[in-house]
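Shown next, in structure tokens, is the structure this report addresses.
A single protein chain has been omitted from the complex, and every remaining protein chain is retained in its original position.
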Amino acid sequence: MAEVDRRSFLRHLGVGAGVLLFGESAWATLRFAHAPVSYGPPSRHPLGSPDNFPAGAPTYADEAGVFVLRDERGLRALSATCTHLGCTVRKEGDGFFCPCHGSRYDSAGRVLAGPAPRSLRFVRLVLDRRGHLVVDVDAEVDADTHLKLG
Amino acid sequence: MTAEPTLPRWLHVVVLGSLFLTAALVGVLLVHDAARPTQVEQRIVTELGVVDRCETCHDAADHPAPWLDDHAVERFGCTTCHGGQGLALTKAAAHEAGPDWEHPLYDASEREAACGACHEATTVVGAPGLSHGRALLAERGCAGCHSIPGFALPETAPQLDGLRDKVSAGWVHAWLTDPAPLNPGHKMPRFALTDAERDALVAFLFSLDGPALDPAPAAGDSDRGRLAVAQRRCTTCHRVDERGGDVGSDLTLAGAKLQPAWFSSFLVDTHRLRPATRMPGFKLSPEEAADIVAYAGEQWVPDADVPWSAQPDSVDPTLAATGRALFIDRGCAGCHRAGDVPRTRAAMALDDLGRRHVADLPQAGAAPTHDLPSWIATKVLVPAAFDVPGVAAAKMPAFTGLSADDALDLGIALAALRKDGVPGGWKVHAPALTASVPAGEVGALVDRFRCLVCHQLGGQGGAVAGVGLDGEGSRVRREWLVAFLQQPVTIRMDQSARMPVMGITEAEATKLAEWIGSSLADPAIPEGAVLGDPVAGATAYAARGCATCHVVHGEGTMKGPTLDGSGSRLDPDYVVALLAKGGTVVPGGRHPEGGLPEAEARDIAAWIASL
Partner (left out) sequence: MREFLRRIRDSVFRTGWPEDERRALMAMRSSFLLHIHAAKVRPASLRATATWGLGLLSLFLFGSLVITGVYLMFYYVPHPDAAWRSMKDLAFVVPFGVVTRNLHRWGAHAMVALVLLHMGRVFLTGGYKAPREANWVAGVLLAILTLGLSFTGYLLPWDQLAYWAVTVGSKMVASVPGIGPATALLLLGDHTVGEAALLRFYVLHCVVLPLAVAGLVALHLYRVRKDGGLVTSEHAPAPAEGPRLLPAWPHLIYRELALLAGLVMALLVLSMVLDAPLEPQADPTRTPNPAKAPWYFLGIQELAHYSAFWGGVFVPAATIGVLILLPYVDRHDQGLGRYWPKERRTANTVFLLIAAFFVTETVIGTFFRGPAWALMWWPG
């Protein structure tokens, strides 16, 4: 009886070690597959002097794909990527319009009509050492965050 | 049935032990991995082949100013200037050399060499070693033997036609053995030649015919000769007894070196005997020439007996062919014109030197160097240190008068040479010339009097004269300039170089002054300035302390130009502009930068115009 118990104990021990090993390997594989190796376009784009972006209507920054909004509290950057399926929205009247499936947004990026599931994202604006604007299109911020100037 | 054997115990140990140990080891790996930084900062500049992860650990904001203002990290990455392994994420792998990465972080000299990969101008702001190295490359004529991008065949070595009329064979032998005692300021390197090789070279050189000489002069007056030398200001360019300039050769021994007939023919018409010389085209009278020759024969001679003399030695003409081959093979033809010998380079091209790996190069045993500029410096200082066994002995001559710093600067300049190293959009080309010498009569005059050997004009020219010619047309009055060119006077006491008296005629001077006055005007100086009150100006002059640098009526110091006679010399528009706007009106000048109030400037200008 003891023999069978020991054998069964050893077997369970072995299987346990194997399962542990399998779990560790699975975790290591997941980590392996998520390496921060990227040779694609950078997420940070220089936008030049803040003077390029006057108050009033939003100004489009072509290379970064963002609209820069200026009001009395400072500057914000609104991503021009439609939240439905990723087309680039364009200015229309006070707000924005996506030509792909007709989503409409107001001047603050909130959805007015169409299949877009959420409002346009605001992304982070910072100033570099020379006082020029840099936008990070991968860093979302909330709609109230302004870059204060002066 | 018979009993079945059980599994041996060691099997269980192996299986369970291995499983657990493997699980433990993988666990160690997982823990180790959790401690690594997760955020990797990358700068990728595809055209430069740069993938730099330096900012994972280093903050670009901490970089010392002002480098990043003009060299943004986004455009250049980090390793372009600093070297090292940009792909690495550990300190050791990024900074040091390893089996898979041969270049550690650049030291200061390699950094400057990296500047030179893009910046092509001779003078690069912020890279003093590189700039000095490039100046040395031009000065020492390295491009005479080695093909170096941006450097043409040097034209500073004398033409050797008719050498037998000029010096003795003994002198040439002595010169080829070691130029240093004969001409301390020389640029010619010291070649390792055997006696037979020297004989052959002398035979070749003496076989070349030169222009016919004038008949030998009658004996001249040595005292008049001394006066002539002083008045003509020969020592501006020539050194005698350790005083004088470096542009021409040392004349201390010229009386014994030069044959009198040649010497006087040369002075009577410099450019007839030596069309390519940097010396201006003097045309002395035969009497004056004879006087100078007499003076030289008396004073410019060695104190003791020397092996060579002015009398020609015997020369074996059959060696001329050998000598000609030697002349080409050892690189003489790269610097000197001689007969019909083509100007060819005798040594390897250096246009890709910057890409050589020090690991592949021979090392001088005692102190191996690891970076390319130092290796080049060692080679330049001691060329024979790197004889590679099995390869013919190094032909490279020894360059005297180079300090270790000079050699390192040369190393920096040469290590910057990389063929196809940098894409065109990154290169900063040498600035284009902003002014040039005109063709025609004025051009012929400028060429004959060799203005650009001493003066800068539009980015080219020499630096013997402290004054450049750009903008000069707006600074001085035309009449004064015409008189000055015929008889240069001393304006700046603190400068040692004095413009030689070249015998420019009034007609020639007028043509030159016209050209300077019109083509070399400074458009930034407004015309038609109204002068103010000279009395107030005199007071302001004293109050502002201008006498700190200027002399007026014997009072003041001589740091700057004298202001006596400025009324006839200086253009009042210029004086007003200089005083009102400050020293930036004369780039490279030393006038204080701040300007004066307009009214005060006019008053002082008025007073100066009265001097």
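Per-chain numbering from 1; labels A and B assigned in written order.
Basically, contacts are C-beta pairs under 8 Å (C-beta built on N, C-alpha and C of every residue); 3 or more make two chains touch, one makes a residue touch a chain.
The model shown is predicted, which means the values in this text are computed figures rather than measured ones.
Of the residues in subunit A, those that touch the hidden partner chain are 28-29, 31-37. Panel shows subunit B; residues 1-5, 7, 11, 14-15, 17-19, 21-22, 25-26, 28-29, 33, 36, 40, 51, 53, 87-90, 93, 99-102, 357, 360 of it touch the chain omitted from the view.
What we mean here is this: only the chains that are shown with their structure count from here on.
Centroids built from CA atoms put subunit B at 55 Å from subunit A.
Listing the residues of subunit A that touch subunit B in their complex gives 10, 13-14, 17-18, 20-21, 24-25, 27-28, 31, 36-39, 42, 46, 129-130.
On subunit B, the positions that touch subunit A within their shared complex are 12, 15-16, 19-20, 22-23, 26-27, 29-30, 33, 38-40, 42, 44, 51, 61, 68-69, 74.
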